[in-house]
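A short worksheet on the structure shown next.
Only one protein chain is missing; all other protein chains are in place.
Labels A, B and C are assigned to the chains in the order they are written; within every chain, residues are numbered from 1.
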Amino acid sequence: MQKTLDVEARATRGLGNLAWVVQAVTGIALLALLGLHFIAHHFVVEGGLRNFQQVQEYIGNPLILTLEVLFLMVVTPHALLGVRAILFDLQLSEATEKWIDRALWIIGIATVLYGFWLTWAIVTYPAG
Amino acid sequence: MSAPHVIVIGAGSTGAATAHDLALRGYRVTVLERGEIANQTTGRNHCLLHSGGRYCVKDQESAIECIDENLILRRIMPDALELNDGLFVALTEEDLAFKEKFIAGCEECHIPFREIPVKRALELEPFLNPKLLAAVQVPDGVFEPWRFCLAFLATAKKNGAVVRTFTEVTDLIRSGSSITGVKVVDHRTGKTEVIGADIVVNATGPWAGEIARMGGVDVPVAPTAGVMVTVNRRLNNMVINRMNKPSDGDIVVPQRTTSIIGTTSWTILDPDQIDIPPDHIQMMIAKGKELIPAIEHTVTRGVGAAARPLIRKANADEREISRTFECFDHKYDGVEGFVTISGGKTTTARAMAEKVTDIVGQKLGISVECRTKETPLLSYRYFYN
Amino acid sequence: MTTQSEVAAPSRPRRIWQWADVRRRNLGMYAYVLNRITGIGLVIYLYLHLAVLSTLTRGPSAWDSFIAIAKSPAFLTLDVILLVGMLIHGLNGIRITLNGFGVAVGAQKALFIGLMALAAVCTAVGAFLIFTK
Partner (left out) sequence: MAIEVPVRMFRYKAGGEPRFETYRVTVPDDANVIDVIEMVWRQDTTLMYRHACHHASCGTCAVRINGYEKLPCIVPVKEALRGRSEITIEPLRNFPLVGDLVVDVAGFFQKQIASGLVITRPAEATLDGARYQPVEVFNESGGLEARPYNRFENCIECGICISACPTMAATDKFFGPAGLAGIHRALQTTDDAQKKSLLLALADGEHGVWRCHSAWECTEACPQNVRPAEAIMALRRELIIHKVKTLFGMGARR
């Protein structure tokens, strides 16, 4: 029995045993970050949504900037881990699952870099 | 030359234990069962690991078999049994009068026993009828019939046996005066095939007569059905027996989360057509309440009935028929290569297997010692490994 | 005696969308499927959102004309739907996390009902603000 256990245990070890915890932690963080994000963009400014001017000023605030960047860095893994869980429920081959993992890493990193570039582009856009 | 091939028909406790013994002694074994393991007689028995107490007065031969096997099974399948002993309780003056005979019987059959004070008995079994007059503790136990069989079959498989469920024997292949194989239909596919064998062992309990007829011989089985009523609460930990000669509804066996009231007894013609007489269920519950009044407050969880494979004796009441087993070597009926093992109890399955395997050995001129007494069985789960 | 015969769905191979089959299932299953569906919706929105934001890089004119459309009632309705999704997913997420940490395990159903009620209230408030601002 012990032997079977040993084998099984090694067989089922993997990064997956962190996915759920990461998902939970990022999820809780998102409750705060997404809350702020949504409120800031819909309920704070008069008229609901910011025009370009206001966006620039808004992002210009270092605290806001950090929050927004942090938000993106937390929401991306949460979203992609969710996608992973769904894809892994489609009875795919081991090979495909490995491939999916790699793809999601790339997409995740790309998403965050895109976010950086976006904020940078906005902040540095010549005020008109 | 490779080992002789033995076909065992039936995967109840007898067939399972026989397959294990045969495989352990180096035979090539194929078990053929028309349904699930233990789907009839064994599956729906008392679940009682007999101490022999039930038979120590009227049927001492069975009683001695029971206590011997009881102690052996405790060694070879230790983790697959509920071992909380049994109580024989006297509720009436008549029961009390039976006590002397009972104790004498236990002594004659070397069944360990001790009388415990009524007060203590009620401490141990709070739901027991408080009106009890005497209580004697004996080493009864409880098994789980399906897993009991799987443990034997798992070990047999490890030793090379092949177990085929849902494979029904439809005929015996006969050449000259001997049985050389069986014709089966595999219900998975509906296909029929012929399987050759050096010896065919008929371990089909109440169906033994039917299978024997395929080989043109007669086996005097008297299928008698018994009903078990299971209630939705476990009201006792020790097996509660009525201290009297075996009669309807005189035992309550605890198992898992339930208590099982047993049993009645009526002769049937076809073990495939058992219709439970409605009054039997009510009678079981009424009788059970005499032992454990709290049954009043339980709900019936399941009701089952299956046929016992008793050996017919000339004009005997089915309660009087000995619960011991018989092994028929059909060479005495003029048929070679064909053995029937019937009667007995799940508790004595290992002894039955030893007997029939010895006979198989004699017939094939092979003498290998039986080692099932001291060979621990695998966990039933390994049947699927 | 067989009176009638009909074709049945084989129980193998499994259908790929079997995880979403809530027939004859219970609250926990509904919660799980709801969570998954909202999750899918939110991921799609996230990437649409990021794509749309790229208009910011094309300067005020591009963005402000987009904002003009974004303030149309139709668009704001989409915002409310988004809000519903976020609330269901987020609040149910609290339940799953609590249970996973061994908290309120016995109360998973009550917790779900309570949190969804909260989601409804927040949606109402949110919708009011979205449309009145």
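Keep in mind that, in the parts below, a residue touches a chain if its C-beta (ideal position, glycine included) is under 8 Å from a C-beta of that chain, and two chains touch if they have at least 3 such contacts.
In this text the structure is predicted, and so the values were computed from the model without any measurement.
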Neighbouring displayed chains - absent chain, whole complex: A, B, C
Selected residue (touches chain absent from view) among C:28, C:59 or C:114: C:28
Residue touching the undisplayed chain, where the options are B:79, B:100, B:296 or B:369: B:79
Given the full complex, what residues of chain B touch the hidden partner chain? 35-39, 42-44, 47, 71, 74-75, 78-85, 112, 114, 124-127, 137-139, 144-147, 166, 168, 187-190, 228, 230, 234-238, 254-258, 260, 272-273, 276, 278, 281, 301-304, 379, 381-385
Considering the whole complex, not just the chains shown, which residues of chain C touch the missing one? 1-12, 14, 18-19, 21, 23-29, 31-32, 36, 96, 99-102, 105-106, 108
Against the hidden chain, chain A presents residues 1-2, 4-6, 8-17, 19-21, 85, 88-91
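Here is the rule we go by: only the chains that are shown with their structure count from here on.
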Taking each chain's centre as its mean C-alpha position, how far apart are chain B and chain C in Å? 58
Centroid of chain A to centroid of chain B, CA atoms only: how many Å? 63
Using Cα averages as centroids, what's the distance between chain A and chain C in whole Å? 17
Where chain B touches two or more other chains at once, the residues are none
Multi-chain contact residues (two or more partners), chain C: none
Chain C touches which residues of chain A in the complex? 20, 24, 27-28, 30-31, 34, 38, 42-43, 46-53, 55, 75, 79, 82-83, 86, 89-91, 111, 114-115, 118, 121-122, 125, 128
Per the contact definition, I'd like the list of chain C residues that touch chain A in the complex. 14, 16, 19, 36, 39-40, 42-43, 46-47, 50, 53-54, 56-57, 59-60, 63-64, 67, 70-71, 76, 79, 83, 86, 90, 93-94, 96-97, 100-101, 126, 129-130, 133
